[in-house]
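First the structure, then my questions, so here it is.
With one protein chain withheld, the remaining protein chains of the complex are depicted in position.
As written, the chain order gives the labels A, B, C, D and E, with residue 1 at the start of each chain.
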Amino acid sequence: MDTNLLIQGAELMLLGMGIVFGFLGVLVFTLRAMSALAGRLSDEESIEPAPPAPLNVSDHRRVVAVITAAVARYRASSRAA
Amino acid sequence: MDTNLLIQGAELMLLGMGIVFGFLGVLVFTLRAMSALAGRLSDEESIEPAPPAPLNVSDHRRVVAVITAAVARYRASSRAA
Amino acid sequence: MDTNLLIQGAELMLLGMGIVFGFLGVLVFTLRAMSALAGRLSDEESIEPAPPAPLNVSDHRRVVAVITAAVARYRASSRAA
Amino acid sequence: MFEQGLEALWHSMGIANLGWGQLLMILVGGLLIFLAIRKSFEPLLLLPIGFGCILANVPVAGLAEDAVGHLLMAGDPSHLAALAEILNVPVTQLGDAVKHASGASLVAAQTLARDLGYEPGMLQLFYEVSISTGVAPLLIFMGVGALTDFSALIAKPSTLLLGAAAQFGIFSTLIGALALNVVPGFDFTLAEASAIAIIGGADGPTAVFLASKLAPDLLGAIAVAAYSYMALVPIIQPPIMRALTSKTERQVVMSQLRPVSKLEKILFPLTVLLLCLLFLPSAAPLIGMLTFGNLLRESGVVDRLSKAAQNEIINAVTIILGLSVGSKLQADKFLSLETLGILALGAAAFCIGTAAGVLMGKAMYRLSKGAVNPLIGAAGVSAVPMAARVVNKVGLEANHHNFLLMHAMGPNVAGVIGSAVAAGVLLAVVGG
Amino acid sequence: MFEQGLEALWHSMGIANLGWGQLLMILVGGLLIFLAIRKSFEPLLLLPIGFGCILANVPVAGLAEDAVGHLLMAGDPSHLAALAEILNVPVTQLGDAVKHASGASLVAAQTLARDLGYEPGMLQLFYEVSISTGVAPLLIFMGVGALTDFSALIAKPSTLLLGAAAQFGIFSTLIGALALNVVPGFDFTLAEASAIAIIGGADGPTAVFLASKLAPDLLGAIAVAAYSYMALVPIIQPPIMRALTSKTERQVVMSQLRPVSKLEKILFPLTVLLLCLLFLPSAAPLIGMLTFGNLLRESGVVDRLSKAAQNEIINAVTIILGLSVGSKLQADKFLSLETLGILALGAAAFCIGTAAGVLMGKAMYRLSKGAVNPLIGAAGVSAVPMAARVVNKVGLEANHHNFLLMHAMGPNVAGVIGSAVAAGVLLAVVGG
Partner (left out) sequence: MFEQGLEALWHSMGIANLGWGQLLMILVGGLLIFLAIRKSFEPLLLLPIGFGCILANVPVAGLAEDAVGHLLMAGDPSHLAALAEILNVPVTQLGDAVKHASGASLVAAQTLARDLGYEPGMLQLFYEVSISTGVAPLLIFMGVGALTDFSALIAKPSTLLLGAAAQFGIFSTLIGALALNVVPGFDFTLAEASAIAIIGGADGPTAVFLASKLAPDLLGAIAVAAYSYMALVPIIQPPIMRALTSKTERQVVMSQLRPVSKLEKILFPLTVLLLCLLFLPSAAPLIGMLTFGNLLRESGVVDRLSKAAQNEIINAVTIILGLSVGSKLQADKFLSLETLGILALGAAAFCIGTAAGVLMGKAMYRLSKGAVNPLIGAAGVSAVPMAARVVNKVGLEANHHNFLLMHAMGPNVAGVIGSAVAAGVLLAVVGG
């Protein structure tokens, strides 16, 4: 068995885990800085609405409005016919 | 004209039709065996429903239920508004 | 500076604008001829309907008809249940 | 420069270079488009093929020429000399030498032309990528598998025999093509005759795949014949069906097919694949992609992929395949006696295939003591679902309450498998 | 190994290798993305181009380098020696030699590099497949044809003349590029000047197609200029339009366009194709794919294919095309005086094209005795449908009830055909 290869592997492990933690660690701070910057850049920027529920409700309303109008038109026309 | 070529063609015809019938003939029996196996494997397996109509009916019901609920909600909210 | 190149460019400009106008000019007449031909070929050919509105109306009617039928069926079945 | 420019321009104009052949082929392309739009002749294929035909015959542009073709068109003397040296002929005989070059020397010529900066035309590029590699017909076969419901065949496997019988159209046409060599001007090799015969399979992608392997030069005529006759099935088949059957036979009402379980549908493509790998590996690309597409469909767990195979992939590939097939309708290759022979042989193939299917149907009618309507044998030629619809129509003529559509779907999809098997045989014996 | 690893890693880090040029180009890429997202500057193209620009300038990675580039970056002495032998230069001059290699020796160098195991970077691979072959712009042209309704043009063919006039932007810019050679540092060839001039066609895929044939090294700058100025049409055009027309002219209300029959719409692409093949075969790839896409749309029998051309195909191709164009924004190629010249010439091209269109509009206003609003001439530059919308807006400023949108669509789509014709002329004369 090639001990040299094992040593290379161990070094690669140290190096690799170092880079992974280094890279993602730096990314933690960079992302925080990015968020701070984004917050400052856009106080006017709209915060994403958390619960999607109300959207569905309004969608339902729109559907209902469309159907209501269609039904009304249909009735009017069928009376006319 | 090359008679030899014609003979080759005739042989190829015999061979070809032989293989086609042989292959599809074996497939007939294999498919029957497969169906028997499938039947034994899955008495619990659901047989595909033949007429798609009932499915549509239940779909309709679901649509109607959704619309009914939406209409009800819309009316409640419009009253509230 | 290479005057020769400039002269080549000028000639290319004349040639190019000539071809562009020539090609599109011929196309003007060809298209008119094509339209005349098309008109003669297809007096029965349907003229494209200008306003898409009526289509929508009939779509609405179909939607309404479907919904009406579904509602009716739903009521009948719920009474039965 | 101006005069040179004008002269160069005139010489670059199509009208100064348009040959009669090209003009004729442009009309042929227009006819294909007309048939596609007005007569709904397999429009998904014939419209792109027709358009590709017109583009391939645009003079000067060389859209369907390969790199060597563009080298010849450009006519640079030093380049011509280099090409002549590679092909080992005098420059004056280059045109002929290129046409008959093959194997290593053709590859060398192409490499030279590309090294000298010549590129294949747009359509030739499409052709090389989509058809030379065999990829396009195989992806279409995958889509066909994903689009096809084999339930009718699973419910009644005996209809496979009808799909087998109809392949007689293929093999009798093979003999016919070889027999045609008695006519002066015809000289089909066994490989060419095999490629022509596959028209009788009534299956477009199979025809394109086999022709691209066995006789690329005839691919245009073979594909056009295959797709055109598939569109003509409602006209070609009914007289033959009526001539070979009695009214009593045509009136036979068949018992309803049993329902097929989901498990059977999943096991079906795997079973077909298994038989193919055991007995006919040369059909593995075609049968493999067909059953793969069908398994995507029936497995029920990969809807994303099944829909991609049924829509995005097959649509994009159809466009490119159609244009590529059209690129083979160049005047100097298409306008020949051979093409007329191919068209005649293709028509015969369809008629014989239909007749063979109906006769096998009659045999099953007897053997089953009248339980099988012999008309459904006509659907064995493939041409899914057109042939099954024709059966239904002819059946309804004889008995207004007799709906044969579902019963004809069995032999119809069996015909697809049958012609893939026939293609496999031809590849194994002739293509080696 | 650990120290070596660390050192290898440091040398493999971008920050240790980032040149000023690359930093600048990364900012340029960021700017393009910003303009795409915030200002809606042709985002479908400029976002992928901007992102491709950043990726192309990632140090060390060599994403936009070809196989030879990767050989040079790797720096293996024996491989460098082999390359130097092929290019017949000393190793020390390899960098320059590779830049100026062409034709057969470049092909040989690429073959050597690939044989030695070097591969092109990801972006270069995209570029070779999508742009070098010409396939991507052609497929986008097919999609444009499938997306475009030519009714307004069929109803009023005379608007083609407006589309012709606006191409003066192209040819005057050609002169401009050659005249710029008086400035030290500029040395455009006729082919390069032609490629730059096409920016005046205001048509992205045409610009990419022509530049890839005539001046691949300038493709990045040309494509960025073309798409950026197309996005700037609402800012560039109105002042010119107002300066060249009187308020009376701008207030002209045009009579409603006649309805166009389905048959006319089907015959239209075939008519345009016919003229192209008769008179300008060199435009056949562009015009061919445009009219093919349009025939898919109007035939009404191949909806599957029409939708594929309008959606799946054009979307996928746009992504790859955008990244590929971005790959040409490498610092060492893009950051040059030439790029500044190209940007300036492109702006001039747009202005001149707009002015020429409006002036032709004024001529038609006179000839038609006031029936034609000269503003619609500005739409002749292409930039569909942005330019037509700008016409509508400027028209509404002058007369609040004057909707010119439909009338401007005629010259607008005529401009697409016009610039394809201009590209055909340039290819025929310069590209031979």
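Convention: a residue touches a chain if its C-beta (ideal position, glycine included) is under 8 Å from a C-beta of that chain, and two chains touch if they have at least 3 such contacts.
Being a predicted model, the structure only gives us computed values, none of them experimental.
Enquirer: Based on the whole complex, identify which of D:Leu232, D:Leu273 or D:Ala398 touches the chain you can't see.
Expert: D:Leu273
Enquirer: Out of E:Leu24, E:Leu125 or E:Met406, which residue would touch the omitted chain in the full complex?
Expert: E:Leu125
Enquirer: Just name the one of D:Met13, D:Leu296 or D:Ala356 that touches the chain not displayed here.
Expert: The one listed residue touching the chain not shown is D:Leu296.
Enquirer: Please output the residues of subunit E touching the missing chain, sorted low to high.
Expert: Where subunit E meets the chain not shown: residues 5, 8-9, 12-15, 17-18, 26, 30, 33, 36-37, 40, 43-44, 47-48, 51, 54-55, 57-61, 63, 114-117, 119, 122, 125, 311-312, 315-316, 318-319, 323.
Enquirer: Under the stated touch rule, tell me which residues of subunit D contact the chain that is not displayed.
Expert: Within subunit D, the residues touching the omitted chain are 103-104, 107-108, 133-135, 138, 142, 266, 270, 273, 276-282, 284-285, 288-289, 292, 295-296, 299-302, 304-305, 307-309, 312-313, 425, 428-429, 432.
Enquirer: Considering the whole complex, not just the chains shown, which residues of subunit A touch the missing one?
Expert: 1-2, 5-6, 8-10, 12-13, 15-17, 19-32, 34-35, 37-39, 41-42, 45-50
The criterion applied here is as follows: only the chains that are shown with their structure count from here on.
Enquirer: Would you kindly say which chain has the C-alpha centre located farthest from the C-alpha centre of subunit D?
Expert: Comparing chain centres, A lies farthest from subunit D.
Enquirer: In angstrom, rounded to a whole number, how far apart do the mean CA points of subunit C and subunit D lie?
Expert: Their C-alpha centroids are separated by 33 Å.
Enquirer: Would you mind pulling out the distance in Å between where the CA atoms of subunit A average out and where those of subunit C do?
Expert: The mean C-alpha positions of subunit A and subunit C differ by 38 Å.
Enquirer: What positions in subunit C touch 2 or more of the other chains?
Expert: 8, 12, 15, 19, 67
Enquirer: For subunit D, jot down the residues that touch at least 2 other chains.
Expert: 5, 9
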